[in-house]
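Below is one structure; the comments refer to it alone.
All protein chains but one are shown at their positions in the complex.
We call the chains A and B, going by the order they appear; numbering starts again at 1 in every chain.
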Amino acid sequence: MELSYVIEGENLYKKYRGFQLNVSKLQVPKGFATALIGENGAGKTTLLNILAGIRLDYKGKLRYFGQYSDKDREEDPRVKEDIGYTGPGDYYLPHWKIRQVEEISSLLFLGFSTEKFREWCVDLNITKDDKDREKKISTLSDGNRMKLMIAGVLARDTKLLLMDEPASPLDPLMRDRLCEMIRNYLCEKEGQRSVLFSTHNIADMENVTDYAIIMAGGRIAEAGFVEDLKEKYIYVKGEPEDVKKAEKVLYTMTTGKYGYEGICLSEKVDELAGCDIEAQTPSLSQISVAVMKHFSSQRG
Amino acid sequence: MKKKIKSYLAFTSNGYRLWGLVLIPALLFVATYFAFSDLAYDHSWGLFVGGAFILFYEIFSDYWLFGGICGRQAEYLKTSLGGLPLLESALAVDLMRRFLYAMVFSAICYTKSRKPEAFCVGLMIYLMAVGMLNITRYLPGVIQQMMTAFLAVVVFSLYGAATLGMHGGILELVILIAAALAVSIVTVWHVLQRMKGSYYEKESEKGN
Partner (left out) sequence: MKILQNSGEPIYQQIANQFKTDILAGRYSQGEHLPSIRGLARDLKISVITTMKAYEELEAEGLVTAVQGKGFYVNAQDSEMLREQHLRKVEDALMEAITAAQVAGMTEDELVETLRTLLRNVSSFQ
C-alpha cells in the first residue's frame, strides 16, 4: 500500500496557561478517515483549530496536501478552499438566518453549491420548506446546528474535512448517518479525500475510523491504522493467581473474583508464558482507554 | 462595489432589509418632513429632537445586523481567506448607508429651514452613532444595546440644548466631515482588529 499524508506536522507547540500542546510528529493519512481521540483538555480542539487555521498562535511546521505550508494556507486561497472545518462555539454568528449562511458561504467559497446546500438541508431535516430558511441560528438545537455545519461543508468541493466533535450533539440515528456521510465523502473521490474528526464517542465512530490518533496531556500518545493497533495490542483474561505477574505486563487491568482482564502490548504477552490466559482482539475504545490511562500513569 | 454591496446584503436578514432599511427610516423621514423640519425652521432644537430619533435607531439597529460582533469569534469567517475582506466590505457599506441616511435627514430639514446647521446636525448624528458602535458591538444583549443607545440620545439632546443656535459655520462643517471620515475608518479597523486578534488566544477564553 502506497501511503501519503494529507497533513504532516512537525514540532507543533502551543502554550496556554497550565496547558501545553506539544506534538513532535503528526501524520494524517490521505484517503482515510482519522479519529482524534483523547480526554477533555488533551488538546484535540486546539490541534484542530491550528490545522484549520483559525488559531495562529502556535509554533511548528505544517504541510498540507503534500505541497502547501501553513504560510501558504494563510496566503493562497486554494488551501482553505479545499478544507472544510466544522467546530463548536461561535461558528456561524447566532443571529444569522439559514438563508444568510447560504449567501455568505457562496461569497466565501468558490466551490460552494447553493443547490447542494439546500438539498442537504432538506435531506438532514434542518429545513422542510423555504420558510424554514428564515430560521435563526440561535433558535436551532445543538444537533441541527451541527447538521447545518455539515451541510455547509458537504455543499462544497473539498479534499479534507476537519470536524471537531461532530458526533456529540447528534442522536444515535444521526450518528449512524454521519458515519455514512463520511464513507460517502471518501468514496466519491476514491483516495483523494480525507477526513479528520475528534470524538468522545469512539464506539459509535469505530466503524468509520481507519486511522486513530490518541492524544493525552497535549501530546500524541499513540497513532496508527486501527487494524495495526488491533494487532499491536491484545486483550487478555487470566486466572486470579496470576494477577501479580500480569500487573507488570498489562497497561490497564481490572481484577475480580474470577480473575483479571486488561490490555497489553502483543509483544509482551510472552511474559505471561506459563499462565492460563485467554487472548482476544481489543476494540478501538479499549485500546484508547488503555493508552490514555497508561500515559497518565507514566506521567504521575 | 457590486461585490461589496453583495457582502453587505448577505449580512442583512429579510426582516432587516424591510424594516431596518426601508420602513422604519421612511417613517422617521416622513416624521422629520412633517414635524421636526418645521420646528427646525423656527427653533433649531427641532433638528436635535428629530436627530435623536434617528440616532437611537442607528445605534440600536446594529444589533440586528452585526449582533455584538466584537464579542464574537465567528470562526466560520476564518475558515476562508475571503472571510475578513467580506466582513470589511459589509462594515464599510453599512457605514456608507448610515452616512447617506443622515444626509437625507439633513436634506429634508434643509429644504424647509434653509439653515446650513441641518447638515452639521446630520454629521453629528453620524459621528455619534458610529462612535457608539465601537462600544455597542461588544454588548451581547438587546437590552444592553438599547440602554446604550438611549444614553447616547440623552447626551446628544443635552448637547443640542446647550449649544442651540451655535451651529452651521463652514469651519464646523469641515471639521465634522473630517471627524466623520476618521471615525468611519477607525470603526471598521476596530472590528477587523478584534477579528484578527481572535486568531490568538486570550486569557479570558477556555483553553483546550
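Keep this in mind: a contact is a pair of C-beta atoms (placed from the backbone, for glycine too) under 8 Å apart; a residue touches a chain by one contact, two chains touch by 3 or more.
Just so it is clear, the structure is predicted and the values come from calculations on it, not from any experiment.
S.K.: With touch as defined up top, name the shown chains that contact the chain not shown.
M.R.: A
S.K.: Among A:10, A:180 or A:276, which residue is in touch with the absent chain?
M.R.: Touches the omitted chain: A:180.
S.K.: From the list A:31, A:53, A:152 or A:217, which touches the chain that is not on show?
M.R.: That would be A:31, which touches the missing chain.
S.K.: Could you tell which one of A:6, A:226 or A:253 touches the chain left off the display?
M.R.: In the complete complex, the chain left out is touched by residue A:226.
S.K.: Considering the entire assembly, which residues of subunit A contact the chain that has been omitted?
M.R.: Against the missing chain, subunit A presents residues 1-2, 31-33, 179-180, 183-184, 186-187, 190-191, 206-211, 225-227, 230, 281.
Note that in this section only the chains that are shown with their structure count from here on.
S.K.: Please output the residues of subunit A touching subunit B within their complex, sorted ascending.
M.R.: That would be residues 14, 16-17, 19, 40-46, 52-57, 74-77, 80-81, 83-85, 87, 89-97, 99-100, 103-104, 107-109, 134, 152 of subunit A.
S.K.: Help me check something: in the complex, which residues belonging to subunit B touch subunit A?
M.R.: Counting only subunit B, the residues touching subunit A are 3, 6-7, 9-14, 63-64, 67, 69, 72-83, 86, 199-201, 203, 207-208.
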